[in-house]
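First the structure, then my questions, so here it is.
All protein chains but one are shown in place.
Per-chain numbering from 1; labels A, B and C assigned in written order.
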Amino acid sequence: MSAERPPPPRRSDYAWHVPITTRWMDNDVYGHVNNVVYYAFFDTVINRYLIERGGLDIHGGAIIGLAVETSCIFAGSVKFPDAIVAGLRVAQLGTSSVRYEVGIFVEGDDAARAHGKFTHVFVDRETRRPSAIEGTLRQALEEILILPKVDATGKPGVR
Amino acid sequence: MSAERPPPPRRSDYAWHVPITTRWMDNDVYGHVNNVVYYAFFDTVINRYLIERGGLDIHGGAIIGLAVETSCIFAGSVKFPDAIVAGLRVAQLGTSSVRYEVGIFVEGDDAARAHGKFTHVFVDRETRRPSAIEGTLRQALEEILILPKVDATGKPGVR
Amino acid sequence: MSAERPPPPRRSDYAWHVPITTRWMDNDVYGHVNNVVYYAFFDTVINRYLIERGGLDIHGGAIIGLAVETSCIFAGSVKFPDAIVAGLRVAQLGTSSVRYEVGIFVEGDDAARAHGKFTHVFVDRETRRPSAIEGTLRQALEEILILPKVDATGKPGVR
Partner (left out) sequence: MSAERPPPPRRSDYAWHVPITTRWMDNDVYGHVNNVVYYAFFDTVINRYLIERGGLDIHGGAIIGLAVETSCIFAGSVKFPDAIVAGLRVAQLGTSSVRYEVGIFVEGDDAARAHGKFTHVFVDRETRRPSAIEGTLRQALEEILILPKVDATGKPGVR
């Protein structure tokens, strides 16, 4: 657990950005935004992109995205009432699954306070069986696909 | 429970407004923002005002505001990813307590989707005994004090 | 705002009780469960009753309950990791609406730390038009109907 950490991502490492407002109750006993809340930020930027750019209909569409794996590295902290910007990119796009990467920035900052990964599998709303990502949705995801840089070990940073 | 409801408040009924972004998880099983979350909006607009205008130091200040009574009337619904505006006014200002009124609007709308009341008692952080509202804090609260209109029963709308 | 408050309700003032566990993030900066979270407790005891006793199918049933008005009085505080008990009664039952009353207790205590009211209107899932409360659901609500005591002003405590 003493391994060196790479420097946090910058804003320009992400392809799409949205503002997020913090809430009083996001702060925990220790006075900063609780770690759980960052995943609510992830969820929010991802689903806004899917709805606004990918044409996802969360209320009645044929397919829905289920989270299968998520993770977050906390490099700093955020406090209510900070204004936040969340950055989004797609790092891997499969037939029915997609791995997003998200960075959380305080407005005006260039270095992420937290950054993470989030994998969705798209499934049929009724059967919950995997369903191919097609049409407008695939096109939207391809538009923000940024292949991760090769990391220090010489392997690309994919899972 | 069949009583006629007064029309919902308008934006101009409130003195101070802040934008709030909705989150994916705000939506409940029925597809709109859960009733609980509106109180998180209330908390947020109130505490932002106290911090940004009233000089409240939530981390180390001598006094803190404790909620003693809150209520909300839901006139319509809000859905993620709607952008929200919360309006705030002070309806009653006592020695150590204050009753705020809050309206929740969808961006671009003039009629509140929900509106409510929230009473804070300010207390000493350590002893939790009531503490007078003074100085910058009182001044800020007076600036957004709007006395409620007399209601249909001829009584002013105070509790 | 200086009015005397009636003593908080007791456990036996409610007809149905469920345990609720607090969560780390329920605590806010001031070290106790945030006021917003009590409404999540209300929601939880009410919907558990509707599902477990009233046969409500939240995923595909013909009717759903929409919150139209909620309120809470905070008489004391609760802190994670306290264990909570929520008590529920029905105070008013109309054709398509119901007003519940809820008390929040720390396990082992008899006086409510908070107590509130919550009004549901049942509507058709698709049209969102009011729908009569019938059958198993009405029967379940009648089973926990406890008429409020007449209050100090000589008026029954209904809204």
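We adopt the following convention: a contact is a pair of C-beta atoms (placed from the backbone, for glycine too) under 8 Å apart; a residue touches a chain by one contact, two chains touch by 3 or more.
What you are looking at is a predicted structure, and each value in this text was computed from that prediction instead of being measured.
Peer 1: Residues on chain C that touch the omitted chain in the whole complex?
Peer 2: 18-25, 27, 31, 40-41, 43-44, 46-48, 51-52, 58-59, 80-81
Peer 1: What residue numbers in chain B mark contact with the hidden partner chain?
Peer 2: 24-25, 27-29, 31, 34, 36-37
Peer 1: To test your reading of the contact rule: which positions on chain A touch the chain that is missing from view?
Peer 2: 1-2, 29-30, 34-37, 39-40, 43, 58-59, 64, 66-74, 77, 92, 94, 97, 99, 119, 125, 159
Quick note on the criterion: only the chains that are shown with their structure count from here on.
Peer 1: If I average the CA coordinates per chain, which chain comes out farthest from chain B?
Peer 2: A
Peer 1: In whole angstrom, what separates the CA-based centres of chain A and chain B?
Peer 2: 31
Peer 1: With centres defined as the mean C-alpha position, give me the chain A-chain C separation in Å.
Peer 2: A distance of 36 Å separates the two centres.
Peer 1: Rounded to the nearest whole Å, what is the centre-to-centre distance of chain B and chain C, using the mean of the C-alpha atoms as each centre?
Peer 2: It comes to 22 Å between the two C-alpha centres.
Peer 1: So which stretches of chain C touch two or more other chains?
Peer 2: 29, 34, 36-37 - these are the residues of chain C that touch more than one other chain.
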